[in-house]
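With one protein chain removed, the remaining protein chains of the complex are shown where they sit.
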Amino acid sequence: MEVSWVELLKLLIGTVVCWINFVLVDTYFGLPKKPGVLGAEVIGKTLEKLGGNINGGYFMGNIVCSPDASAGTLMASIFYYLIGFKGGLVATLLIFIGNRLCNDPGYAGTFGALSATVIIHLLSGFIEPKYFIGGMVVAIFTIQGLYHVGASKVLGYIGKKLGMI
Amino acid sequence: MIFYYILSLAISLVVGFIIRLPLKIDTNSFKGNLFFPTVFVTLGLMAIVDILFNLNLVFSIIVGILSPLFSKYVDVIFPGVSYGG
Partner (left out) sequence: MDIVMLLIGVISFVVGFRIFLTKNKVQRLLYICCLNFAIAALIALYIKSPMGGVVAAAYFVGSTLSSNAIAHTLGKIQKLEGKE
């Protein structure tokens, strides 16, 4: 199969846009500040014991334990790919219901889904929504799948820089 | 087509103001306020109606009345989960 450089470039831009979107929204709504549920606290403390940052650990634990802006970005890009701009609005409603099922007030997820929908709509002339789905999976892989201690340090640093801890 | 979305959003905000939803936004509580679930629920329900049926004036008025009521009782419909004792 042929791999064209244009596709790789689109995928890279999608990754960067998704990463910035969900990290900024999640940090703004206070995910690194405190663990929302008991499970997030366990994950944060374990990562601190392994040598990471506890605030970044709380961030990662909150992502695992409830659908936050990361899930909102993924769902918004999936529904934009399948239905269009209306699909992004439906995804926002579904993410709100999912947040409430997981014991979370639901601010981060809904705002993340709506901002992702708007960003994908603005960029849809250059980059198809398919690349945002792939980009979101790569972005979550860099945080949850590659090297946990380093990722927690980076997230804690960003939270401290934005003054949200 | 976008006119109906704006119309139902305006109706929902006016109805929410009449039934006295709180204006202050508190990101830690499970209670709804005038903006938080209302705007998203209105837009989401209008999008679902748009996909399944077609938009018209009746649907936007119904959605505009339903979504602030949902927002007022959202902590009863979707409360915080208690983990069994």
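We just call them A and B in the order they show up, numbering each chain from 1.
Assume contacts are C-beta pairs under 8 Å (C-beta built on N, C-alpha and C of every residue); 3 or more make two chains touch, one makes a residue touch a chain.
Source: prediction; values computed, not measured.
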Options A:40, A:69 or A:108, residue touching the unrepresented chain: A:40
Interface residues of chain A (partner: the chain not displayed): 1, 3, 7-8, 11, 37-43, 46-47, 50, 60-61, 63-67, 70-71, 74-75, 78-79, 81-83, 87, 91, 94, 97-98, 101-103, 130-131, 133-134, 136-138, 140-141, 144-145, 148
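Operating definition for what follows: only the chains that are shown with their structure count from here on.
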Averaged-CA centre spacing for the pair chain B and chain A, given as whole angstrom: 25
Chain B to chain A touching residues, read off their complex: 27-30, 36-37, 40-41, 43-48, 50-51, 74, 78, 80-81, 83
Interfacial residue positions of chain A with respect to chain B in the complex: 29-30, 38, 83, 86-87, 89-90, 92-94, 96-97, 100-103, 105-107, 110, 114
